[in-house]
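The other protein chains are all here in position, but one chain of the complex has been omitted.
Going in written order, the chains are labelled A, B and C, and every chain counts its residues from 1.
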């Protein structure tokens, strides 16, 4: 059983929630809690939380523009890599390349900085955006969590992590 | 927008994850993060986390008996009440009434205390179990989070909560 | 209970929440603009002392307030940002237009 878990290679979760701004924090925390099994550093957790926050916020304000529909997050851990997918079935992006340019925003009047995609790129190892007008948007991100047995920050289960490192 | 949020009556989320024991902590944290919008006390959060942990653990060890399948959690907030549903498509329970008796367990050899359902009942306001052998189990729980504007413990968004209380 | 918004002379101090995202930024921007335009405010001071998370919505909110204060003939500053917040401020480039202080600077007369 311990053996099985130590050699565990894959783990998955899917999250679906109402596109309300009060769920932005919840979505970040859920993904952060899911990734703790990779023993990430505080900085790695902050990176992922920021990227997730950007993608979820975009789904809520750009994708659905205030209507209450569903946002979906799909997470997968494979070895030491975290894959995150954030999906909406909102209005979609006509020109993805343009949208991804730093400072580009279609909602400057709402104080958007146009830095959402730039932040996702900066904080994750890879970013891929698939979108079609009227059909919604899917943002796929990937981050390798470097495995360093010296370092176990204090999330959920520090002791277990330490314990496993000592074996 | 602020107005809209203050009078927000309902919010929903659905979580699906692999039935691995390392996801028990993740499931608890996700539900706890979702309920913060009700401004629960630390004790109310602990109650819900415990009840969710019991139901999720049961799905993993009794429902699927170690096989890796999907556990589903469905949460809904309606006014000041949190509804939580934990589902598996595992082996099911032949006699629900018997299973719910305190100290009853079919896995005494694994150091199970037989107190899972008793804890769910103690920590939540209502508990309902639907199960059929071979078809899986659905545990439905409900808890009213008493709204006390004096008290905002420090979860996600203390400042915003305080701010809203002061209006 | 501590105030989120405090006015001291011509300075509006905004104690930012633990998590500065789109959700909380919206609330702050409405209240900050209401206070700043209703009174003779010269400095808008963002206090990150309690803030552990910020994303680009927070940056957008800061830029928006900066533009407004410049328009009103005033300015903004950010104080007590921790390492994670500093990283985000730097990445966005906003630290090149907005003064960022590690502590609370004396010349602000608080």
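We adopt the following convention: a residue touches a chain if its C-beta (ideal position, glycine included) is under 8 Å from a C-beta of that chain, and two chains touch if they have at least 3 such contacts.
Since the structure is predicted, the reported quantities are computational estimates derived from the model, not experimental observations.
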item: Absent-chain interface as seen on chain B, which is shown; value: 21-22, 24-25, 28, 43, 46, 49-50, 53-54, 57, 60-61, 110-113, 115-116, 118-119, 122
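One rule holds for everything that comes next: only the chains that are shown with their structure count from here on.
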item: Label of the chain whose CA centroid is most distant from the centroid of chain C; value: B
item: Centre-most chain, if every chain is reduced to its averaged C-alpha atoms; value: A
item: Computed distance of Cα centres, chain C from chain A, in Å; value: 26
item: Set of chain A residues in contact with two or more other chains; value: 21-22, 25
item: Where chain C touches two or more other chains, by residue; value: 19, 23, 26
